[in-house]
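Working notes for the structure below.
Some chains have been omitted; the remaining ones sit where they do in the full complex.
As written, the chain order gives the labels A and B, with residue 1 at the start of each chain.
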Amino acid sequence: MAKRRLHLLKRPKNTHTVNQIPGTMTYVGHKAGNETKLDVIDYNKEAYERFSSKSTEDAFKFMDEDRITWFNIDGLNNISEIEKLGKHYELHPLVLEDIVNTGQRPKIEEYQDYLFIVAKMLYFEQRGDSHEIVQEHISFIVGSNYLLSFQESDGDVFNPVRERIETAKGRIRSRSADYLMFALLDAIIDNYFIVIDDMSDRIEALEESLFTAQPNDDITIEIQDLKKNILRIRRAVFPLREVISRLEKLESELIEEKTKNYLRDLYDHIIQISENIDIYREMIWGLMDMYMTTISNKMNEVMKVLTIMASIFIPLTFIAGIYGMNFEYIPELQWHYSYFVLWGVMIFVFLMMLYYFKRKKWL
Amino acid sequence: MAKRRLHLLKRPKNTHTVNQIPGTMTYVGHKAGNETKLDVIDYNKEAYERFSSKSTEDAFKFMDEDRITWFNIDGLNNISEIEKLGKHYELHPLVLEDIVNTGQRPKIEEYQDYLFIVAKMLYFEQRGDSHEIVQEHISFIVGSNYLLSFQESDGDVFNPVRERIETAKGRIRSRSADYLMFALLDAIIDNYFIVIDDMSDRIEALEESLFTAQPNDDITIEIQDLKKNILRIRRAVFPLREVISRLEKLESELIEEKTKNYLRDLYDHIIQISENIDIYREMIWGLMDMYMTTISNKMNEVMKVLTIMASIFIPLTFIAGIYGMNFEYIPELQWHYSYFVLWGVMIFVFLMMLYYFKRKKWL
């Protein structure tokens, strides 16, 4: 079972930086070692350009007014580069703080010229034999013709979207930045489905092992582990419902009317995931109760074996003990057939006991 | 008990197609092998015509403007035919996606020319000895004089409605498409009643078996099974409340005022089902607690047998052991009546024990 063990990366100790001046950027995530990478995709219906860079200034040169520009920043520990982007797009200091603050919960904020969206990615990562659920902080800045996305590491969650832009599949190249935002949120939510499905598999596997395995603390640990995971996934997913619901109802020039149908679709998906999470939650809670009954059942079985063995042999041993006494005068002892009669009595007692336990259905 | 075992068809692994372009139709249900069949009923107060076909084009020829046309599509895996229908009625690509996406939860969406309603059918299907609950994805497109219904397989849930149209029973032939929609939803909800009643029977059967059967893991599995079923039924039924409530309040030309009384009636029914589901839910949760107490009661009984046997014979065996000792000088051994006196003592101890356990009400 160890191989299927599922982890959420440990919460970093100080997800919140205490006593710092509000608006100060401090990255507190667990991927502090990653280098910050900048990936820019510049496109419209006809044109498509993509390049990577480590410097923000490089990127600005290539930007074009009548194209959609998607800046994707991988790695949040290079504060200065993010600050340059912030200055260029005139982002509020609190927005910059939240971009790198991995403790921030999903939310949406509407500013004059842009929308600020925070979400959580959940995806699998291979660690040795097992795969782990990784939770990653992601933020979007959606402007009129640009979209900035800030990730903790360069995962491959957005690759299908990149491919669709490159190969001009679907509507994406002919729509504006809000549709790109939708496509990226859709990719994030698609990954929720994968994680949730895996959760469901694990619940079923655990359920089966409840009945086959001997009682042991590993199962308790496993169930508690699942509980924590579902609670954390819930916390990552549930606030996003509100975010998407508000996006759908937003009256802003940044969101085209025809994109709203797609956002409504997205909302359906996130509700579907939420419902599943709540069902799995109830199932996991139920697992503990189930486990208690299986332990009790096994205890019952153990006790029955003991009771049957003891109830049969203790009386017989007593009988044998009687005739092991050294009294001078025990009449039965002299009789020649006593021993055989006694065996008869003992077998009779034994059979009566068997019959009694049979009738009680303990055998 | 195995025969009465109740299943919901296993959730298909990928109920949600990951990383596909939004608006793409992919059928992910478990009835992929079924052929798509088209059943058309064309009627008004005077006329009635019905024909089946495998091609959508055939169907369009027979349509008549001043009649109500009910297209019923069985089988969602023939994407191209559904697309043709979609083109003919100018359905939104996301609507088409949701028609075949069996993971979609019940909902209602109002478009310019039509209403789009998603629901879940629950009905029984014979599998070998037992009957299973089948959950089926169903969608309706309700236009001014047509209704499209998309099913996963050709069940017989709608047959009573077809019959009422054919024999012109009730109001159905003299009313428009919205009343047909009501009649179909009514048929779906009627089936919920059947499924729910069966659930109730199973809970009662399980309750009784709790007390008669020896503790075993099958009962735990059965209870967990019921829990999962009620959770899934709940998920299929509860969102439909919102759907029907919104239908009732909808200000649309597509819903006639006099149909609303019927929708209100429908709403009453779905609320009644919801209340029953919640009551059964509480009962199932209560079953686990009941089971724990019956296990504990049985354990108590086992322990009492052991304690009574051991408490009676262990002291007696000790007494016998005393006089089995080989000391040179044990005065009692020489006395002629010792053996009989000892029997007297033992019977006295035995009776005292019986009295003690009797007073404690363990016997």
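Everything below uses one rule, namely that a contact is a pair of C-beta atoms (placed from the backbone, for glycine too) under 8 Å apart; a residue touches a chain by one contact, two chains touch by 3 or more.
Everything quoted here is computed from the prediction, not taken from an experiment.
Novice: Please report the number of identical subunits in the complete assembly described by this file, where 2 are shown.
Specialist: So the full homo-oligomer, as given in this file, consists of 5 copies.
One rule holds in what follows: only the chains that are shown with their structure count from here on.
Novice: Using CA atom averages as chain centres, what separation in Å is found between subunit A and subunit B?
Specialist: Chain centres of subunit A and subunit B, defined by C-alpha means, are spaced 27 Å apart.
Novice: Going by the contact rule set out above, which residues of subunit A touch subunit B in the complex?
Specialist: Spelled out, the residues of subunit A in touch with subunit B are 160, 164, 169-172, 182-183, 186-187, 190-191, 193-194, 197, 200, 207, 211, 261-262, 264-265, 268-269, 271-272, 275, 279, 282-283, 286, 289-290, 292-294, 296-297, 299-300, 303-304, 306-307, 310-311, 314-315, 317-318, 321-322, 324-331, 361-362.
Novice: Spell out the part of subunit B that touches subunit A in their complex, as residue ranges.
Specialist: So the residues of subunit B touching subunit A come out as 11, 13-16, 18-19, 21-24, 92, 94, 97-98, 103-105, 107, 109, 214-217, 220-221, 223-224, 227-228, 231-232, 235, 288, 291-292, 295-296, 298-299, 302-303, 305-306, 309-310, 313-314, 316-317, 320-321, 323-326, 330, 332-339, 342.
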